[in-house]
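What follows is a single structure, written as structure tokens, with notes after it.
One chain of protein is taken out of this complex; the other chains stay put.
We call the chains A, B and C, going by the order they appear; numbering starts again at 1 in every chain.
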Amino acid sequence: MPQKPEIPLPEAEQRRVGYAIVGIGELSSEELIPAARTSEHAYVAALVTSDPEKGKAFARAYDLTEQDVYSYDRFEDLRDREDVEAVYIVLPNSLHREYVERAARMGKHVLCEKPLSVNAQDAQAMVEACRAADVLLMTAYRCQYTPQHWAARDAVQGGRLGAVKLIDSIHGQVQDDPAAWRLRADLAGGGPLVDVGIYCLNTIRFVVGQEPEWVFATLHQPEGDPRFQEVEESMSFLLGFPGGVVANCLTSYGVQKTATLRVLGEGGTVLMDPAFTYEGLKLTISDQQGDFQPKLSEEDQFGLEMDHFARCIRQGQQPWTPGEEGVQDHRIMDALYQSARSGQVVPLEKVAGQDAFRGEKPQVPGQS
Amino acid sequence: MPQKPEIPLPEAEQRRVGYAIVGIGELSSEELIPAARTSEHAYVAALVTSDPEKGKAFARAYDLTEQDVYSYDRFEDLRDREDVEAVYIVLPNSLHREYVERAARMGKHVLCEKPLSVNAQDAQAMVEACRAADVLLMTAYRCQYTPQHWAARDAVQGGRLGAVKLIDSIHGQVQDDPAAWRLRADLAGGGPLVDVGIYCLNTIRFVVGQEPEWVFATLHQPEGDPRFQEVEESMSFLLGFPGGVVANCLTSYGVQKTATLRVLGEGGTVLMDPAFTYEGLKLTISDQQGDFQPKLSEEDQFGLEMDHFARCIRQGQQPWTPGEEGVQDHRIMDALYQSARSGQVVPLEKVAGQDAFRGEKPQVPGQS
Amino acid sequence: MPQKPEIPLPEAEQRRVGYAIVGIGELSSEELIPAARTSEHAYVAALVTSDPEKGKAFARAYDLTEQDVYSYDRFEDLRDREDVEAVYIVLPNSLHREYVERAARMGKHVLCEKPLSVNAQDAQAMVEACRAADVLLMTAYRCQYTPQHWAARDAVQGGRLGAVKLIDSIHGQVQDDPAAWRLRADLAGGGPLVDVGIYCLNTIRFVVGQEPEWVFATLHQPEGDPRFQEVEESMSFLLGFPGGVVANCLTSYGVQKTATLRVLGEGGTVLMDPAFTYEGLKLTISDQQGDFQPKLSEEDQFGLEMDHFARCIRQGQQPWTPGEEGVQDHRIMDALYQSARSGQVVPLEKVAGQDAFRGEKPQVPGQS
Partner (left out) sequence: MPQKPEIPLPEAEQRRVGYAIVGIGELSSEELIPAARTSEHAYVAALVTSDPEKGKAFARAYDLTEQDVYSYDRFEDLRDREDVEAVYIVLPNSLHREYVERAARMGKHVLCEKPLSVNAQDAQAMVEACRAADVLLMTAYRCQYTPQHWAARDAVQGGRLGAVKLIDSIHGQVQDDPAAWRLRADLAGGGPLVDVGIYCLNTIRFVVGQEPEWVFATLHQPEGDPRFQEVEESMSFLLGFPGGVVANCLTSYGVQKTATLRVLGEGGTVLMDPAFTYEGLKLTISDQQGDFQPKLSEEDQFGLEMDHFARCIRQGQQPWTPGEEGVQDHRIMDALYQSARSGQVVPLEKVAGQDAFRGEKPQVPGQS
């Protein structure tokens, strides 16, 4: 008689929160659906897709029936699926508002991919729609849920670096398909800023816990490149935080994958490199004693956020990164585009307090 | 209407090779079964376990029915499952022989976890049983299938390092459960050598493509430690290769996870650190020009080996790491224990040629 | 009879160029004077200091006589020292102009520490004074003479990265002595920008070989910190290069030592980290093949620049980093301070061509 079981079995599905995944692109198929498999509190209960064959294949592969696959025009049929308590919107940005609002009207809680929308106004409308429908809305900012990013935040906010003086962050990658919806201004709402640069912006805000007071940006849109007819190829931008801390950020669709975050303080430095990848996050905290790479568990980041939202649903709590968190990034990105157009510094409304737009602190593995 | 599908769907299951996973311990549940999900040519068709509840839970979680779950006394019922073409033996080492032979008698091809058995004699019997039954037998040496290990091998055998002079390899980890079957001599056939030290041995043989001519070993079995009543805690050993190349190896159940391989040549060095982990393999090739970390895809190592064996089954070819490869490691490990007991160098039978015990070269991602 | 000599002896001193070191602060005593010892073409022939005891101690320690030590009021006595062909000005920035002009009037060639002066106007006057006196003037930009920086430049300009898109550079360190002359606006001409940020600026210009067309800067001068009554603590700045490439730079006297340079191209990346230290420069060139750290010799950077200038003197050639190179950095730094004051983008005069302000290419170890 062979070995004993050594790992805990997953929680019974009936107690977990069932999600409908809306949109089966690369992110859904390679990250979200597999992540849900390992989730403690969430599972995939339904799929929404425009491609019935693809839907069926995924259903077969992931333990669903053909009845769990919905087309977009049957989206509202999910209303009657009691096992579907939440929908996860993984559509082009310009469709986020419509589907979030339709989901809210059905009484479903909504986890929405970042960016929340295509501008602050639409994003704010989504928050209001969910509030009116009394459902929870969460923006899927995976980097606010990992042990690595929390350890970075703790080092910064716990004073280990002394006073923070400067921040530097880069997120860029090559986007080489001229037909990608991410290069269409109306579908995406912007270029690399709203897709990858948003990680610099959002993670810096998370790590310092404060809000910028002004921004400056300059962008580059090379003439003649068919990819960048509507959106920028690259953007360099500055975020001015209270007390004089300035964050320098770079984002681009024209550079090899780079994802870094560095916080420089008078007594030490936090470096994440890579900082925003799905796997292999590496954190170094340097101070007067030396350089330290804490041993932190490698977690499925999508699993962490689906779990957090599931817990919030069960407990009736505002998620750590609610819709409001997504709105604030849109306000800042709107200001960045305005700055890039005008060549001027653009001031932002001052926001006092720590974590002004955040909800219930998540359970982070390894954090007490 | 949202985005188009961008990733290829998995091959239809009916054309893939169905495996029965025999034993659902940590390795099966955390690595093999998830790996099969992403496999191109293989899928899990059945499970064999002594724990029916656990089996049902896994069946439910992985798209199988209760009918796909077998107890050990119903093992032979798999004979009639035409969709089960292969079995993957993931049992304590001492049970490998019995289950490989039972599988062979049913006409099923067998992929068997390393070490193949508990000594060379039993391992050889398994090879013969499979040959007699006309089924394929493969030893599950995952490190012989990764892009990283093949790039290391190519650097060594392609002459980039010049003549190889010395090799150094470490594989150790903490085993802190005194009740683990891996600490029972009769179940495991040895201590850390047969479990983790075998990676040093097997990977070095793979990288140089040659067979050692002599060995020397010394082991440590601390008195009074309840874990090491039957097997060694640590072993240091030397492998003497043709032409005077000596490999120094260290293995232990008493040290923090360490997994390195270094090949030192007159013109350069290959370093893998970590060298044997499931993820994050890191290869550096150093020569007169500098240090180089080639960009290689991170693959699911278990998926790679299950795919390879599936292809061999479809094409009627001997796998790259057949039973014979596993037998040879047992011959060497038998000699290592003999050396440790006697304090003497133990000569091995000379084996001429490259890759003397290997079969069909695998398709390795990124290799042409 | 023991071993044979294996290393070449230094060139006879009479053929080497004798320098008078003007100012014996930490840089002179710890770097320049020891560097001169190992120089092939240069040696220290005289010292100028306000502290006679210190001068005597250094003379004794470095093979000079008491007659080789001069006070500042005896500076012009160097005129008659035929063996002193060059002076190396290592004084507070505000004194550079006076001593360069006095040296020029004596017919001595001048190597001047960076920044060349305290603003573009003074720097330009120094260039003209040296031209009028027919002596060479070189700005001591050590990072334009190392194998590591030339390899970075070659990777960028040789097309290995494809088109360059973005640049990011940080240079900061703690300045904790409120009495340091570097914190006095009249003596230093600025804060960390002119002392350490100038490395970002100058090295980026060197690596791309082009001149920025506009700048934007924001600075922070914390109230109540006695160190930053006159100069900035930190500055974030952007340099806009032809073709849309933007460089983000950060400099500070309030952060732990950080010195990085990253050039991001569509096909690869160059990273230097550390990028501006006296020792241990580390270069990684990443492209589609992987990451590469070329093996480059570690040279004494001050020896390299003293050697280059000595060769230029012998051969009557304009040095690679002449006074004009230093003037251009002052023009840009003047614009950066103007931008920080006004909050506006400041355009710069366009400069066509590669290496517009540079002279004779230096001999760099390992470069052909």
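Everything that follows uses one rule, which is that a residue touches a chain if its C-beta (ideal position, glycine included) is under 8 Å from a C-beta of that chain, and two chains touch if they have at least 3 such contacts.
This is a predicted model, so every value here is computed, not measured.
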Give the residue, chosen from C:L32, C:A45, C:V69 or C:L91, that touches the chain omitted from the document. C:L91
Which of these touches the unseen chain: B:T49, B:Q210 or B:S234? B:S234
With respect to the chain omitted from the figure, which of C:R37, C:R81 or C:R105 is a touching residue? C:R37
Looking beyond the chains shown, say which of B:T218, B:T277, B:Q293 or B:Q318 touches the absent one. B:T218
Considering the whole complex, which of C:D51, C:E66, C:D176 or C:D225 touches the chain not shown? C:D51
Counting contacts across the full complex, list the positions on chain B that touch the omitted chain. 163, 165-166, 168, 170, 172, 174, 216, 218, 220-222, 233-234, 236, 238, 240, 244-246, 248-250, 252, 254-256, 258, 262, 264-269, 286-287, 343-345
Which chain A residues would touch the chain omitted from the figure, given the whole complex? 288-296
Please output the residues of chain C touching the missing chain, sorted low to high. 1-7, 9-10, 13, 23-26, 29-30, 34, 37, 49-51, 54, 57, 60-63, 72, 91-92, 95, 181, 279-280, 298
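The rule we apply is simple: only the chains that are shown with their structure count from here on.
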Please find which chain has its CA centre nearest to the centre of all protein CA atoms in view. A
What's the distance between the Cα centroids of chain A and chain C, rounded to whole Å? 43
Chain centres from averaged Cα atoms put chain B and chain C apart, in whole Å, by 56
So, what's the distance in Å between the C-alpha centres of chain B and chain A? 38
